[in-house]
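The complex appears here without one of its protein chains, the remainder shown in place.
To keep things simple, chains are lettered A, B and C as they appear, and every chain counts its residues starting from 1.
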Amino acid sequence: MSTPPLLSANKLRCERDMRVLFKDLSFSVGAGECVELLGPNGSGKSTLLRALAGLYPDVEGEVSVAASMYVGHRNGLNVLLTPRENLQWYAGITGVGVTGIDAVLQRVGLYGFEDSACQRLSQGQQRRAGLAVLLLVDRPLWLLDEPLNALDTQGQALINDLLNEHCAANGAVFCATHQPLGEIATRSIVLGGG
Amino acid sequence: MRSAIAGQVISQVVREWRTIARAPIDVANPLMFFFLGISLFAIGTGGEREGLAEIGPAVIWVLVLLANLLSLDTLFKRDHADGTLEQLLLLAQPVFVPVLGKVIVHWCFTGVMMTLLTPLSALVMNLTLDQTWILMLTLILGTPSLSLIGAIGAALTVGLRSGGVLLALVVLPLYLPVLIFGVSAAYLAGDGLAVTAQLYWLGAIAVLALTLAPFAVTQALAISVEQT
Amino acid sequence: MSFAEFVHMGGHGLYVWLAYGSTIAVVVALWLSTRASGQRVRKELKMGLKRQSKV
Partner (left out) sequence: MTIKELWHRLGSPRWFYQMMGPWGTGLGVAAALLLITGTLWGLIIAPPDYQQGNSFRIIYVHVPTALVCQSAYIMMGVAGFLFLVWRMKLADMVVKVTVPFGMVMTALGLFTGSVWGAPTWGTWWEWDARTTSMLVLLFLYFGLYALRQAIPRAESAGRACALLALVGVINIPIIKYSVDWWLTLHQPATFTLTEAPSMPAEMWLPLLVNVIGVYCLMGAVVISSLRTEILRRECNTSWVREELMGEPA
């Protein structure tokens, strides 16, 4: 891997409510890699992801993160607006063009639902709309927190395709999940019982 | 760079405008509260016209303060719940620009709305034309700082259970200077005295709030987001 | 100046003693509570450490 890793963490330590979630945690994710983060509930998966995304500052240790895109448990959608309007907002605040919105919405299988309010879409469809932002705002590193839940089989197939395409295009994925991703995960890190 | 910032503000304002258009009740409630409060005071003083004119400006200003306080929830609560607030903090560069866009839209639907309706409330409160005019002037100058300072309180308390009362306790003491200059201007105008000093002060506070508040709001949002 | 006059304070005795009494009470209470909370926290931590060393 000639290119520098997109994400490298050295001796991370996190203590929350007097409990040490993880310590001396070091790893790095290079371009083209899809690393899955496994571990029981409450083992600090979400906390680690949020810390890497920059939302949670109380993690000690050195971290260097390339431009990343974080998708958490919540979809990051205003349910009053339509998927198109949500993506227009995302395009506005990040400065990327609005031209790609239709193509992205079709890619995640929301053809025909672009202009109905998100609150009328199903859970799976809202999850897909949330993931559409990943394609619109093209950033090399994806930090995903449980992308598979609330998705039917085609949805999970869609996730696999998106991850493969992203890794193939020299992107990287760091994904916390309950069910292992199976063959597309190049490596997996397990957070201990703490 | 300039177009990027303009693009951010426009897209944020358009988004807020659409959200409010889809759920106007969030904005209508504070205005209803404002007029309900005015009629309560009018009924409370037995509708006797001199008494009302005496307390009119103070009542209107205090109710504007409280209505603004009630409407602060609509600023961040929805975005905090559905995760867009996190995305805003992560993706927008610089962050305070869309935040400022949100506060401007909030001001339009609370401060400006109540200022435009002042003739109506002044009529109910039996104020002179001069007082009404000065009252509107002080409101249009004072309400921006209310929204800006209020946004700091809203951002600090957005994720908390006891948000409402805490927000009032945190924000109302900081509203005091605006209230004082607003009310005193209306009373002095009633006696036909000059009010330029008050207007200068209101303008100065508004400019101070405009320059400092967005950064405090962004910092407060980062603190609230880290707790979920 | 006899003691009675001193207490009477020329008619303002009530106010002066109310103010001074409350101040002295608050200052002493503040000092005691600061010391007490210090000792309580130290005792709790020591107990915690003792339990840890036993485990």
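One rule holds for everything that comes next: contacts are C-beta pairs under 8 Å (C-beta built on N, C-alpha and C of every residue); 3 or more make two chains touch, one makes a residue touch a chain.
Remember, predicted model here, so these are calculated numbers, not experimental data.
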Touching the hidden chain in the complete assembly: which of B:108, B:180 or B:210 does that?
B:180
Contact partner of the left-out chain, one of B:27, B:42, B:195 or B:216:
B:216
Please pick, from A:58, A:115 or A:161, the residue that touches the omitted chain in the full complex.
A:58
Counting contacts across the full complex, list the positions on chain B that touch the omitted chain.
149, 152, 156-157, 160-162, 166, 169-170, 172-174, 176-177, 180-181, 184, 201, 205, 212, 216, 219-220, 223-224, 226-227
Where chain C meets the chain that is not shown, the residues are 6, 9-13, 15-16, 18-20, 22-24, 26-27, 30-31, 34-35, 37-38, 41-42, 45-46, 48-49
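Just so we're on the same page, only the chains that are shown with their structure count from here on.
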Between chain A and chain B, what's the gap in Å when you average each chain's C-alpha atoms?
37
Distance from the CA centroid of chain B to that of chain C, rounded to the nearest Å?
44
Which whole number of Å gives the spacing of the CA centres of chain A and chain C?
56
Help me check something: in the complex, which residues belonging to chain B touch chain A?
4, 7-8, 10-12, 14-15, 18-19, 22-23, 78-79, 81-84, 86-93, 98, 225-226
Please name which positions on chain A make contact with chain B in the complex.
50, 53-58, 69-70, 72-81, 85, 88-95, 117, 133, 137
